[in-house]
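Left out: one protein chain. Kept in place: all the others.
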Amino acid sequence: MEKYARRKLLDRVVRGACVLATVVALVPLGSVLYYVFVRGIGGIDLAFFTELPKPVGEEGGGMANAIVGTIKLVGLACLMGIPPGVLAGVYLAEFGNSRLGRIVRFSADVMSGVPSITVGLFVYALVVMTTKQFSAWAGGIALAILMLPTVTRSTEELLKLVPESLREAALGLGVPKWRATLRVMLRTAAPGIAVGIMLAVARVAGETAPLLFTAFNNRFWSSSLNEPTASLPVNIYTYAVSPYEDWHDQAWAAALVLLVMVLVLNISARLLVRHRVKAR
Amino acid sequence: MASDSNAHLPLVRSRSRVLTHLGADGNWGDFLFRRTTALFALAIVVLIAAMAIEMTRESEESIARFGLDFVFGRVWDPVRQVFGALPFIFGTVVSSLLALTIAVPISLGIAIYLSELAPGWARTVLGFLVELLAAVPSVVYGLWGIFVLAPWLRETVQPALGATLGFLPLFQGPALGFGMLAGGIVLAIMITPTISSVSREVLRAVPMPLREGALALGATRWEMVRTAVLPYSKSGLVGATILGLGRALGETMAITMVIGNRAEISASLFAPGYTMASVIANEFTEATEEIYLAALAQIGLLLFVITVLLNIVARLLVWRVGRLPQGGRL
Partner (left out) sequence: MTGRRTVLLLALLALACGRKSSSSTEPTKDAVVALNGAGATFPFPLYSKWMAEYNRLQPNVRINYQSIGSGGGIRQIVAQTVDFGASDAPMRPSEAEGAPGKITHVPTAIGSVVVTYNLEGSSAPLKLTPDALAAIFLGDAKKWNDPRITEHNPGVAFPDEDIAVVYRSDGSGTTAVFTEYLAAVSPAWKEKVGAGKSVKWPVGLGAKGNEGVAGQVKTTPGTIGYIELAYATQTKLPTAAIRNKAGNFVLPSPEAATAAAEGVEMPDTLHASLVDAEGEKAYPIASYTYLLVYEDMKNPEKAQTLARFLWWAIHDGQKYAKQLDYAPLPPKVVSRIEAKLKTLTVGGKPALGGV
């Protein structure tokens, strides 16, 4: 074959291979979405959202406590993870060119790579063992620690993108530096930071491992945040490895609910990014 | 003194005497602001240090009793209180390497396709879909793994592999569905978005002149990629791979649900295995003796140290080529 034709053929083949690679990667995604939908939709009824789990062997029941539990745990994580994360990010953006800044940035990067089960271990030792209680607080703390690095770096990156001219204008008007940062820079970066937070929340909502030894699980409502709390991911795990058919069905239904929650957050976050980019 | 120069500005409040203590900050507000944000920033450092210290403390008894033998010990026997982590290290390493073997070529293909070859609309849509792979929670992959992947492997793939390549020790043994192969595949699916998105960024950072130069010399698209883009971004791509490896090592739920939970070293991909993260997840709430707990904590410490080191190496490699996408977690 003529040399040029051979090169062209190779080019085509490689292109084809790359397309194939993309398709192959998306097959599992399609499969997961398909099965979760098909097997989960049957279990979605009013009972699922309003009832408590029934004892083994009895039909019916639902995961109302797990759904609320997930919302509670994510809420706690946001409460404890977002303010420190944002403030730390502000520090890095404003004063981050110091030795401390480099150490903090490094620590945040390290922290984002720590396996979630290790965080669960840490919170168990620190919180559960000392309070002698599995609790929603412990679970929330574990999730907050997981959120922290993402929120911090996100805030830092976005603050840095805000044009200096905005800050200079504020300073020129005599506004003190701290006010300028908070009211002007942070506010401008806020939508982007919110997007980063949404992505962090989506990730944390699906976490199971750290909850295994912190929030534990509960077959009833938890009347306070100091009690073990049911959650969707832990329930999916528990029900999936059980031998009962109807628990399997409930696991698929729970996976559907969780997946919808997570995907909605994820997709809205990305659409907002596009919207902001277009608006600029 | 700073107060004099600011005296004519009504919005800036200043305290003349204390200002000397406040240094560069002109007023109380700035002073507090800087200190408060620094406090929270410091909290991150303290947290990481605390994690490392706490885990070392918890594993003390095990480190004292087993020393280096822990890392090379093949026996994990809670009854006789002999603990060796080698089966878990083996399981973690093999499943992660298998995952990389599958994921790296695919991720590279995706990255090249999306950054060099794809038309605009495909770039957005497909890129978005690949990112969605990362959005699915680990436990949902595990659920899918138990009820969809494992039966498929058991009924279709493993018998086929056994029949054709069964002479290799890699493909011997009963077809259970669950095992190293299932674990490797699930991990591969989960790390593909990480490797491909970082690789995309790395490839994008390659300067246009380099590309244009190759094209101007008459290279086909693939030749341009091969000669101009890839060599330039080599270290970044390696960094992306290492980031993916780090993610694979720390993965817990999905792999626990499909790997078979057997602390044994086997040459076959069909055999069940056990990873460091899985043994902690399975046995932590029930380790009744102190030494058992310490042994599990030591595994946690090992995992922590390895993932931290990998993370550092990866980021150094990627930073060299171009900036990382925003947000710490990829």
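Order of writing sets the chain letters: A and B. Residues in each chain are counted from 1.
We take it that contacts are C-beta pairs under 8 Å (C-beta built on N, C-alpha and C of every residue); 3 or more make two chains touch, one makes a residue touch a chain.
The structure displayed is predicted, hence computed values, not measured ones.
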Which of the visible chains would the unseen chain be in contact with across the whole complex? A, B
Write down which of B:76, B:144 or B:232 is the residue touching the left-out chain. B:76
Looking at A:10, A:26, A:47 or A:71, which makes contact with the chain not pictured? A:71
Touching the left-out chain: which of B:174, B:207 or B:231? B:174
Out of A:218, A:250 or A:266, which is the one that touches the chain we can't see? A:218
When the complex is taken as a whole, what residues of chain B touch the one chain not shown? 75-80, 151, 154, 174, 176-178, 260-263, 272, 274, 282-283, 285-290
Residues on chain A that touch the omitted chain in the whole complex? 50, 54-58, 64, 68, 71-72, 75, 78, 128-129, 132-134, 187, 190-191, 194, 216-223, 227-228, 238, 241-244
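By definition in this document, only the chains that are shown with their structure count from here on.
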Between chain B and chain A, distance of the C-alpha-averaged centres to the nearest whole Å: 15
Can you name the residues of chain A that touch chain B in the complex? 7-8, 10-11, 14-15, 17-22, 24-26, 28-29, 31-32, 35-36, 39, 83-85, 87-88, 90-92, 94-95, 100-101, 103-104, 107-119, 121-122, 124-126, 145, 148-150, 152-154, 157-158, 173-179, 181-182, 196, 199-200, 202-203, 205-209, 212-213, 233, 236-237, 240-241, 248, 251-252, 255, 258-259, 262-263, 266, 270
Can you list the chain B residues touching chain A in their complex? 9-13, 25-27, 29-30, 32-34, 36-38, 40-45, 47-48, 50-51, 54-55, 58, 105-110, 112-114, 117, 126, 128-133, 135-144, 146-148, 189, 192, 196, 220-223, 246-247, 249-253, 257, 277, 280-281, 284-285, 297, 300, 303-304, 307-308, 310-312, 315, 326-330
